[in-house]
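Once you've had a glance at the structure underneath, I'll fire off some questions.
Apart from one protein chain that is not included, each protein chain of the complex appears where it belongs.
Going in written order, the chains are labelled A and B, and every chain counts its residues from 1.
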Amino acid sequence: MLYLLDIIGTMAFAISGVLTAFHKKLDPFGVFIIAFVTAVGGGTLRDVLIGRTPVGWMQDLNYVYAIIIGFVLALIFRKKLDKLRKSLLLFDTIGLGVFTLIGLEKGIAIDLHPIICIALGTMTACFGGVIRDILCNEIPVIFRREIYATICIIGGIVFFALEYFEVSNDLIYLITSLVIISIRLFAVKFKWYLPTIGKNVIS
Amino acid sequence: MLYLLDIIGTMAFAISGVLTAFHKKLDPFGVFIIAFVTAVGGGTLRDVLIGRTPVGWMQDLNYVYAIIIGFVLALIFRKKLDKLRKSLLLFDTIGLGVFTLIGLEKGIAIDLHPIICIALGTMTACFGGVIRDILCNEIPVIFRREIYATICIIGGIVFFALEYFEVSNDLIYLITSLVIISIRLFAVKFKWYLPTIGKNVIS
Partner (left out) sequence: MLYLLDIIGTMAFAISGVLTAFHKKLDPFGVFIIAFVTAVGGGTLRDVLIGRTPVGWMQDLNYVYAIIIGFVLALIFRKKLDKLRKSLLLFDTIGLGVFTLIGLEKGIAIDLHPIICIALGTMTACFGGVIRDILCNEIPVIFRREIYATICIIGGIVFFALEYFEVSNDLIYLITSLVIISIRLFAVKFKWYLPTIGKNVIS
């Protein structure tokens, strides 16, 4: 079940990568790479940092196929994607939840500290987008106003809180992903942003 | 033989890195780093992703020496490099072929799927340039109009097609590199580019 959602999330992330790349006048190879790193960049960075190599997508081609399908679908339906915005947001948000859980899992599996596991969960869910923005020559959007990462951190804290109270594993997974998904959907609906801090604050 | 061509390719890539860095008003250290990542960045990324560490150039100083020599040559002959453009293109193209073959080889050596091996070959040959462009604060040129990467992918497909038909190893290597080198030279001569896709397509 988690695996299936993971694949769906990967496809949704790839589609959102294609949409970002559309604004950058790239050639098809460039668009594909942007879709690819958006989808698996976070998990790849995580795998590299914890030494889980060859990284995930090299050992399970289903991720690669999911990205290729997402890429092709986004190209074919590019004119209709606007109408599908809501479904896309939902799949993207499912991806956010599932990727966070998988990142947490990988950290726990090698006995890392909860703080590090939460960092790994957030990295898995959010850093594909960071790498995408770097490749597109922009300051990563999640550093500027998206509360994307904050939601993953909250999800991670909920996860370990539930574990502390010895809630069953299935329930922990379900509640954590529901928390992430619902905060994200609320955040989009009510336009929650983090305030920026910086120069204007100093002067 | 492959090793010697690899070293020559590394030197050619380093020189092309210096030429790119010239347009960016960098200090000598900056120029050297750009030369370095252009030359070995792709192979380094590949090694990190498949867990072949310490990465290649740390275990064989000949790569480092080749880069240093390329760097020094490019600085000394910078005013004459225009006249050597054709020889440089040739060496650079040899590098493209050899780096692709080496990437394919590393993937095969650890039993990865042909699709992943082709990705590794392309990465080895092309992602040094991607890292160079990121460090120079530009959208990677191979994402925009160069068919660089496409050629490596075609080379990879030829490689596995020949292997499927049980052609001898030496011949596979020879044909694959000739295919890559000749497409690249034709592409430069006849100005083949990939079309861009994007915003204009949507509106």
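To be clear about the criterion, a contact is a pair of C-beta atoms (placed from the backbone, for glycine too) under 8 Å apart; a residue touches a chain by one contact, two chains touch by 3 or more.
Predicted, not measured: the structure shown is a model, and the values here were computed from it.
Of the candidate positions B:96, B:135 or B:162, contact with the hidden chain is made by B:135.
When the missing chain is restored to the complex, the residue among B:34, B:66 or B:125 that touches it is B:34. When you scan A:40, A:66, A:125 or A:149 for touch with the missing chain, the hit is A:149. Listed for chain B, the residues touching the missing chain in the whole complex are 21-31, 33-34, 44, 48, 51, 53-55, 58, 61, 64, 75, 78-79, 134-137. Contact residues of chain A toward the unshown chain are 48-51, 110, 112-113, 115-116, 130, 134, 137-140, 142-145, 147, 149-150, 193-202.
By our rule, only the chains that are shown with their structure count from here on.
Centres computed as Cα averages put chain A at a distance of 30 Å from chain B.
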